[in-house]
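Note that this complex is displayed minus one protein chain, with the remaining chains in position.
Let's turn to subunit A:
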């Protein structure tokens, strides 16, 4: 088994085929989209491949250490940040092919006009524990 991170971006991914902001969809289209996402996660729980899913707020802060006895320095939020993560799903699957297949299904979620968004999702393998048998 191998774990993969499916990353959804607010910004930074190539533009989706059906790229319309959600507040321009109809309420029914929003409902259909949310239902699709729920069903997808439920199906993965059913197959034993779901690990975790979380959504992130669009605004964050950069923080760094500023030396002994000084409070950390904070910066941002940067409205111009090129790469902004919106959320993720972690899956635990048998193969890279399966991970790609699932990412493809998630990207097919319906959007404006009831058509698939074809959103670009970033698929990143986890670095795993070293195996016991190496020779």
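Annotations
Criterion: a residue touches a chain if its C-beta (ideal position, glycine included) is under 8 Å from a C-beta of that chain, and two chains touch if they have at least 3 such contacts; residues count from 1.
By our rule, contacts and distances are computed from a predicted model.
Name of the non-displayed chain as stated in its UniProt record, restricted to "Ubiquinone biosynthesis protein UbiV", "Spore cortex formation protein SpoVR/YcgB (Stage V sporulation)", "RNA polymerase subunit sigma-24" or "Manganese/zinc/iron transport system permease protein": "RNA polymerase subunit sigma-24".
When the whole complex is considered, the residue among A:23, A:68 or A:97 that touches the unshown chain is A:23. Contact with the chain not shown here comes from a single listed residue; of A:1, A:17, A:55 or A:73, that residue is A:55. What subunit A contributes to its contact with the hidden chain is residues 21-27, 29-31, 34-35, 38, 55, 57-59.
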